[in-house]
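Heads up, this is only part of the complex; the chains shown haven't been moved.
Here the chain labels run A and B in written order, and each chain numbers its own residues starting at 1.
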Amino acid sequence: MLKEITIQTNTQTQILDITAQVQKVVEESGIMRGLCCVFIPHTTAGVTINENADPSVKQDIVMELNKVIPFNDNYSHLEGNSAAHIKASIIGSSVNIPVKNNNLLLGTWQGICFCEFDGPRNRKYFVKIIEN
Amino acid sequence: MLKEITIQTNTQTQILDITAQVQKVVEESGIMRGLCCVFIPHTTAGVTINENADPSVKQDIVMELNKVIPFNDNYSHLEGNSAAHIKASIIGSSVNIPVKNNNLLLGTWQGICFCEFDGPRNRKYFVKIIEN
């Protein structure tokens, strides 16, 4: 089971909750047990799992990453978006979540977060579900 | 094969070696070949793979993460644990290890490390083994 989903980001750095979309793919697959991998095919965006309740957590993650990895820091890459590439590697390009009873086995406060580091852009991600 | 394991942490930030517990789940599963995923269902804890020999490595990882991501830094999230959320996303919520001959295919010095960033707490993690 492999599905491609498109997503539009709105600002330069932003975290968007994609949990409902991924859960829908799991449900439509009919797969009861396995592992769900969300994969980002971009080099200036990433994916993480974090709090789905208070939106200020997403703001704080973005704010602090932008502080630790400054937008300008004598980078060599002439395109000017090295900070976005570095943040993408720190956060990572995939997450894996166990699937149980046709549901993502997320904790109570967990959501799947698409991380834009060089937007706004039209983006996409893949959901691959291993049945096992 | 999916198993839930509970764990008790003792301090605010702490790395605990869970390799033996995960290896036991692999052995009890009887699965000879596949992929083992350790998944943390929390938003202020994570999991990584690092040195299992000298405990000072775990101390240095915790010390440096606490330095790079300060506990207080004008965060918006009112609960006061934004640094823990940020560290969880930097370290990640899952690790994957190949399984060969009913064993985790870890390197000589590698151990699986549960990372507490907002303890002490009662925590849990899932071990999902894909047979393939």
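Rule of thumb we're sticking to: a residue touches a chain if its C-beta (ideal position, glycine included) is under 8 Å from a C-beta of that chain, and two chains touch if they have at least 3 such contacts.
Owing to the predicted nature of the structure, the values given are computational and were not obtained by experimental measurement.
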| query | Which copy number describes the whole complex, given 2 displayed chains of the same sequence? | reply | 3
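We take it that only the chains that are shown with their structure count from here on.
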| Of all residues in chain A, which touch chain B in the complex? | 33-35, 48-51, 54, 56-57, 59-61, 63-65, 67-68, 90-92, 95-98, 100, 105-110, 113, 130, 132
| message | Please output the residues of chain B touching chain A within their complex, sorted ascending. | response | 2, 34-35, 37, 39-43, 68-69, 73, 75-79, 82-83, 85-86, 88-90, 92-94, 96, 126, 128, 130-132
